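The complex appears here minus one protein chain, its other protein chains still in place.
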Amino acid sequence: MQSNGTATPGATGIRLGRRGLLKICGGVAAGALASPLLSACGKSASSASSGGGGATAEVSIFTESATYEGKLDGYVGKWFKDKVNTEVSVVPNSVGGTSRFATRLSTGNLGDLIVFTGVDDLKQALNANLLLDLSTKEKELPNLFRFKDAIARVKKVYDGKVMAMPSAVCLDSVISKTDPVVVPSMRYDYYKELGSPAIKDYWSYAQVAEQMVAAHPTTENGSKFYGLSLFSQWDSTNATQLRTISQSMGWTGNDGVNAYKFIDIDPLGKRTQVLIEEGSIYLQSLKWANGFYRKGLLDPDSATQTWDDYLKKAQKGQSALWVFGYTGDLNFNPANPDLTAAGKGYKRISNDSMKAADPMTSTFGSSWYWAVTKKAKDLDGTLKLLNFLYSDEGGFGFEMGPEGVLWKRNSEGIPTLTELGKQDWSAAIPADLGGGKKSDTFKSRVNGPTLDQAWPNPTYKIPANYQVWTDYLTSNASALDKQWTQDHGGALNMKELLVKNNQLAAFKPKDVPAVSYDDQLKVVANQVGNAIKQYSWKMIYASDDATFDSLKNEMVSKAQGLGLDKCVDFEKKTAQTFFDAS
Amino acid sequence: MTIPTTTSAVPPIQNADKLLVASEPAKKARHRLRRAPRHIAPMEQRSTGEKVFQVFNVVVLVLFAFVCLYPFYYIFINTISSNQLSASGKILFWPREIHFTNYAEIFQIPDIWHAFLVSIERTVIGTGLTVICSAFLGFMMTQRKMRYRTFVYRFFVATMYVSAGVVPVYLLFNYIGLLDNFLVYVLPGMVSAFYIVLVKTFIESSIPETLQEAAEIDGAGTMSLFFRIMLPLMGPILATLAIFTAVGQWNSFMDTVIYVTRSDLQTLQYILYRYLTQSTALANSINAGGGSMTEISNTTQTAQSVQLTVTMVAVLPIFMVYPFMQRYFVKGITIGAVKG
């Protein structure tokens, strides 16, 4: 607590921030699927009606998933003012990585609404008797109570009470249209130069990457071109990027409610696999990356570069393959419009064995929650705001805001981007629309999705996530995108292709309780995870098979010595509950 | 969770100083010291060895100064060069495509000027309180006649090493009304064991005891002994305390993070720090989620350019005030001039 003597801002903070972020990103990445927000009540009337007369309500939101602090102003602020006559202020839990939840909770000072990113803190708030039972306010919250599955889920856990409302809810499970992170992106023009070779399985990307590097040792701007570039900054209990590879084979580390540190689960085949068991996909992934290293194809900075450094490489296009697919098509391509106009750049490239694990939208909601505190100063205003957020209209505006600013409905009533909507996120919004910058969204400032963003909103017929709007995909397509579409039978994005080719292992999230390690096991899990993470990277950088194997053996015996089995048992039990649930 | 802040060999500095604005006795003391010429060695005594040493010394120190200065120069040229070039690591020696949008952006943050005032207030008040308390207690700890002096001194010194964790302190501050209170910035650091130790050591090694005895014989009370005799002689150590405390106060943001919710109590560092982590956070979550912020154009903020600019904005005021305080401890200098 002592103020930090000589540090400049930035010191501790960022670092922790990254960890926190990681979680957020993980959430977002793993789950383009679980994404929240749009939606619907049959009666959009409930949402559209304005707050009417009376004084403007002031409501504060304590959020665990964003870092903005202050009033919600700009065009989004105007939206809430117009719709529910409310001024919203935001208090982030984490400032530079220091969580304020525990200290604030010790005096109950947590604002009117809370966005929880997990059950741990939610449980603590319940223990402290801070939360309001929403079932007593059913009349004021019709937009929440229309999500029967989600309500039933919390009632089951809290003895018929609704102590919190799951985030990212929807009314039916559908396959999202977002590209899975795990389908890698590669230089598409180089791929075509090679004659668009068939790729047997994930491991075969290595040969293609090798050939690409042989043909193009440097990038257009003269930087070195590697076969594979990785980064380690977001790792917590394993080499995160390599761990996600199993998702391309139908396995996942996240069932939509619970995340697994030490096992992968196969939601459809109801199997589990310990990350470091003999022959596991994770071990194969390490071996695969090690193969790049031994051929001199791995970016040597992989273990040491930060996410910032990694992004710089992405924008320069320094890797033939990006494990997180979006790193290529969504980072390099927009930064190099001249190349994409010439048909050059990164596109997602699937393989013959691809079976991408992909959670469908969840009627039970995600593992994030909204809750109302008993200390809410203006309870009516608070409930009115929450109800609006869960309306079709409120949910749809999570990222895109109110109708008429970034989007409008076309003649068929389908949302399309306005000119403003097509601009860069730093674009200014005219004062008569509310002002501020385009990026001042509810998503960036509060990040508490109410409706699932991937779920087609009943009122607007399409998902809130503009990146899957047909209008966006077609009007925004570069020569490169058009070429890819032409080569792939008219598919607009990879997801469409995967569905068509039956390469998607879409699974329904289920109504399982959120579990967490108890405090003591958590300490053990962190230690085991640290060991696995460190050995994984050493294995990636191993100089020969013998070293690789002996490191692997050391990793296994060390992890077991620290208590891996206890953690695995715990996670397998969680997985079994998931498999058994209907 | 907070990381336990720990003291390293370099002191955790907290607060002190309007003494610098100099009370009369302090001024007199300074004059006295200035009048006393430092080692004026006759010219002819300078040996070859000393000349060689001078050359060596200049070379070493200039090299070290360069090593210390370059990173700042690097940061500066990267804040005013095209963010795109900066992001791709191309700005190493000269700025290119100069622009000031990074700075403009930071000065447009709402309430930043108010926060600037709060920072100045806490720095001035906090530094004043800490310096005067530390000076007084350091002096008192040299008073051998005090009952239980050793115990009291150890009682203070041990505070440097005991830590209770953030929650108990938060509860305490809640109980005594320090949450959301300006005093939370200046009170907790007021009695600083480290500074007490420094002051005590300085007095014992630099101020002759005979001076005190003489004053006592003249019938001076403890308070007048402190204010009239001792304080004016403590210039260098007070300046050191003041600079340490002031810089600590200026740079501090953790206390705002934990103990303050009121927006009118936010400090400059807090806002810069939050702004900095927020934009990284946003960039990261959006990138991971699918990419809107990735359309980074020439002057769009990239995380690193924000980090660098924030560092410059946070540190520049220190370097503008620093030379004024520096006179108090790099002062002996005039003598060097005489000598050389």
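To keep things simple, chains are lettered A and B as they appear, and every chain counts its residues starting from 1.
We adopt the following convention: a residue touches a chain if its C-beta (ideal position, glycine included) is under 8 Å from a C-beta of that chain, and two chains touch if they have at least 3 such contacts.
Here, contacts and distances are computed from a predicted model.
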Missing chain, UniProt name, options "Selenide, water dikinase", "Sulfurtransferase TusA family protein", "Putative aldouronate transport system permease protein" or "STAS domain-containing protein": which is it? "Putative aldouronate transport system permease protein"
Candidates B:77, B:131, B:243 or B:260 - the one touching the absent chain: B:243
What residue numbers in chain A mark contact with the hidden partner chain? 6-12, 14-15, 19, 99, 101-103, 105-106, 108, 120, 124-125, 127-130, 223-224, 232, 299-301, 303-306, 308-309, 313, 318, 519-520, 522-524, 526-527, 530, 533-538, 541, 558, 561-563
Residues of chain B (touch criterion as defined above) contacting the omitted chain: 1-10, 33, 36-42, 45-47, 49-50, 53-54, 57-58, 60-62, 64-65, 67-69, 71-72, 74-75, 89, 92, 133, 137, 140, 143, 145-150, 152-165, 167-169, 171-172, 176, 187-188, 190-191, 193-194, 197-198, 201-202, 204-208, 222, 235-237, 239-240, 243-244, 251, 304, 307-308, 311, 314-315, 318-319, 322-323, 326, 328-334, 336-337, 339-340
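Everything that follows uses one rule, which is that only the chains that are shown with their structure count from here on.
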Whole-angstrom distance, CA centroid of chain A to CA centroid of chain B, is 41
In their complex, what parts of chain A are in touch with chain B? 1-10, 12-14, 16-18, 20-21, 24-26, 28-29, 32, 35, 66-70, 91, 95-100, 102-103, 106-107, 109, 178-179, 307-308, 311-312, 315-316, 324, 326, 330-331, 334-335, 424-426, 439, 444, 447, 465, 467
Which residues of chain B touch chain A in the complex? 1-3, 5, 10-14, 87-89, 110, 166-167, 169-171, 174, 179, 188-189, 247-249, 251-255, 257-258, 261, 263, 269-270, 272-274, 276-278, 280-282, 284-297, 300-301, 303-304, 307, 310-311, 314-315
